[in-house]
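Every protein chain except one is present and positioned as in the full complex.
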């Protein structure tokens, strides 16, 4: 069993595509510390990758915060991806499979939602976008 | 490109679990002849396995027919699994994820439906069950 | 078609050589659970490289092996799942519950020799 790892919160600025690699490696490492194993580690790294790329593509830059999360006897990891980009015009649409404004696959957000246990998105036009996702150790 | 393989229809009686192995090997071989590649071959073999096992479990025996299928310029494979078992009381229910009358996973029928392009089931209580599925070469 | 089980130190390695019937799979589960008890093994590796299909029964059996050996203190790793098999499994809605997976035997053994958390 992993000891509690509350103090291990980290923050990765996403300014270039190498930062996405850094963020997902840190996410995986933190997830291991929290007690995740196997394909959950891959899931967490993949989600960080998708959120990080969206920032670079649509908002030029942003920050990914990785946080051990303990609640109601459960432990997990929370990933917060926050940028000050243009925001999303239609969030409902952005969450649909295959919707993309960049000739991309349009599976980043809906895929992330499927992979994680909790998913929240707040986007304000002209202000920015904040995606908060959590996965619990099962 | 595969030459047309209309004459290659085969029929595999399912009387014991070794017959399931035979049926899925024949199904895979036929699918290759028809022109399937990669994970489609795995999909077809898996579906045959699920349908064959259901026959043994719930109807004691049955027959699996494998048939090259050409229609509207498309080519594919049709798998027909037919038994004279007890039939299914509630087909709607049997098609739902995780519904099983045998402490099994209950994913055989719904999973088969997800994997194939066409899915048809006819079941008559006291008469038997016939599942007909088709996959097209993409 | 019985599956040979190799004892290698603290680990058991089951190398599936060809397509298995449901009865073979059941036998494999019984054999592994039995030997984990006798040898007090710390880990079980099941090599499925030779399998071109993992259907719901096979998944259930592999999860069952993991669950029953865990009760005896051993961890189960399934190695050699073909990518097409992995894709199909998830598309069906199946999961290998409680089972760790690696690409090959080498990585599987490495997993045991790593400090676990």
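Order as written gives the chain letters A, B and C; numbering starts at 1 within each chain.
Throughout what follows, a contact is a pair of C-beta atoms (placed from the backbone, for glycine too) under 8 Å apart; a residue touches a chain by one contact, two chains touch by 3 or more.
Fair warning: this is a prediction, and the values are worked out from it, not measured in the lab.
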| item | value |
| --- | --- |
| Residue of C:27, C:67 or C:82 in touch with the missing chain, whole complex considered | C:82 |
| Chain C residues that touch the omitted chain in the full complex | 49, 78, 80-84, 86-87, 89-91, 95, 101-104 |
| Sites on chain A contacted by the missing partner chain, in the whole complex | 17-18, 20-21, 24-25, 28, 38-39, 41-43, 45-46, 49-50, 53, 97, 104-105, 107-108, 110-112, 114-115 |
| Sites on chain B contacted by the missing partner chain, in the whole complex | 1-2, 32-33, 35, 37-39 |
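The rule we apply is simple: only the chains that are shown with their structure count from here on.
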| item | value |
| --- | --- |
| Path length in steps (a step moves to a chain that is touched) from chain A to chain B | 2 |
| Farthest chain (mean CA position) relative to chain A | B |
| By count of C-beta pairs in contact, the leading pair of chains | B-C |
| Whole-Å gap separating chain A and chain B, where each centre is the average of the chain's CA atoms | 40 |
| Separation of mean Cα positions, chain C and chain B [Å, integer] | 27 |
| Touching two or more other chains - residue numbers and ranges from chain A | none |
| Residues of chain C engaged with two or more neighbouring chains | none |
